[in-house]
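The complex appears here minus one protein chain, its other protein chains still in place.
All chains are identified by letter, namely A and B, in their written order; residue positions are counted from 1 within each chain.
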Amino acid sequence: MFLEVKNVVKSFQQEQVVKDLSFGLEAHKTLSILGKSGCGKTTMLKILGGLVKPDSGHILLNGNLIDEQSPSDRHIVYLYQEDLLFPHLTIFENIAFGLRLKKMPREEVNAKVENMVHSLELEGQETKMPHQLSGGQRQRVSFGRAIITNPSLLLLDEPFGSLDTGTRQRMQELFKKLAAEFRITSLFVTHDLKEAILMGDEIAYMRSGQLTVYPDKEGFIRDPATGVQDEIAFWGELLPGSSNPL
Amino acid sequence: MRVNWKPFVLTLVVLLTLFPFVYLVLLSLASQWRFPALLPGYFGLDNWRTIWASEVGLVSSFLLSTLISLSVATVSTLSGFLISRSVAYHPRKRLLTLFTYFPYLLAPVVLAACLSYFFLKLGLFGNVTGVIVAQFMITFPYSLIFFSSFWSERTKSFEELVFTLGGTRRQAFVKVLLPLARGMLLICFFQTFLISWFEYGLTSIIGVGKVQTLTIKVFLFIKEANFYYGALSCCLLIFPPVVLLYLNKKYVFNKLV
Partner (left out) sequence: MKNRRLHIGLLLFVLIGVLPFVSAFVYAVLYSVGLAGVVNDGFTLRFWAAVWNSGEFLRSFGYSAGIAGISVVVSVSAAMWLTLQFKRELQHRWLSFVIYLPLAIPGVVAAFFMVQLFAKSGLFSRFAYHLGWIAEAREFPDLINDPYALGIMLAFITIVTPFFVLLFLNVYQNERVAELTELAESLGANKKQVLWRVTLPILLRKTWTLIGLYFIFLLGSYEVPLILGQESPQMLSVLIIREIKQYDLSKISEGYVVAVIYTIFVSLAAVLLFYRKKSTTDAG
């Protein structure tokens, strides 16, 4: 396993937000995690990213224990639902930000960013400022800024939550393309049933601090807790199958 | 037909606003203006020429005021920016902020009177350092309160983002926090500069007449009934802020509410 999480627990005051969290993920795979708001998803991601310290438990990345590593040494990028583009930097500089932190030579930065701009289908936008872009474009820049640093693991916290349906669909496709192109390992948190099934190589369901990982998509669909059965029943009632003369 | 009164009132408002500036400039150019004459006996640049003379001391007061206000504004803006972070991210943030409101609301002159014993003991009485320290004590709470709105969840997220992208604390500060706060730093610098530039009571008590800033000079001239020099020092007092206002007017008010 590339990522291994073992018995992680986190409480705020009296409330246990993350309960005995254990799961693993192979390299270059995406695990999508379905959960309602307030189920502990964000806390779990922040623990992985090193932004929140767990009460107990261990995290291994590529066989190495990373519990004591600071966020900047983990090579795990956490992406918020908001795009959080730096308002004082151009699109180009936003994407280049992580590379500049590493003091990479100028030519190399230019080449990498141009390549990334192309992959993000953002040609011609490089010199614009963030506020001149649409919501979908901004989210793409945010992805590019993270992926270009070649992170070991990408943590996505409802990245498409604030986008309209059409844009959301296009972004899902683009992300799948990028994930394949850059061989990304990621956790993809969403509260949208369809998105969870669409984006994940594997699927998990999180409820009040506990995570269930399903061995395959059928398992996920069959479990009544995930809500897939309700969804099927709903559409089934609208179009009562074979008895409908349509 | 109804007469539209609005243009007249508006013109009047504008004239009233500009009147003090024009009147003070004219008065600074006048002398020998005895009651009940409507026009002064002399009108020209004489007063302005004499301020270069050392015995009036206006040039040195101007430079002294500039030095004091620049120091106070720089120190309080930077320290307020850095220290407000500790306050804003503290779990008892509300209580701590309340503590900042006490010195902020208290009349500076009363604070100075009650602190003068300590300033005397510390050797800060009647010298420039003492006045800078005292003024810093009233601009610091302002600066703290001013920056408390900057340290939001969003700002915290920006910081964390830099960390997960591999940045250090220093990089987060220099490359993201400072640029994000640029506009606010500028306004805070301007406002604390003004507080210091306009300060009279506290300066008169801690400076005991030995530190003669411009406001102290205006007072002296009023006491001596030397209104022409008084007007002249008023001009020196109000025109630098006018220039600063012109330069960054677009920033000054956006953050006030």
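Definition applied: contacts are C-beta pairs under 8 Å (C-beta built on N, C-alpha and C of every residue); 3 or more make two chains touch, one makes a residue touch a chain.
Note that this is a predicted model, so its numbers are computed, not measured.
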Touch partners, limited to displayed chains, of the chain removed from view: B
Omitted-chain contact residue, chosen from B:87, B:131 or B:161: B:87
Residues belonging to chain B that touch the chain removed from view: 6, 9-10, 13-14, 17-18, 20-21, 23-24, 27, 35-38, 79, 82-83, 85-87, 89-90, 94, 96-111, 113-115, 117-118, 136-137, 140-141, 144, 194, 197-198, 200-201, 205, 215, 218-219, 222, 227, 230-231, 234, 237-239, 241-242, 245-246, 249, 252-254, 256-257
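Going forward, only the chains that are shown with their structure count from here on.
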Residue ranges of chain B in contact with chain A within the complex: 154, 157-158, 160-168, 171, 175-176, 179-180, 182
Touching residues (chain side chain A, partner chain B) in the complex: 49-51, 70-78, 80, 82, 84, 86-89, 97-98, 100-102, 145-146, 149
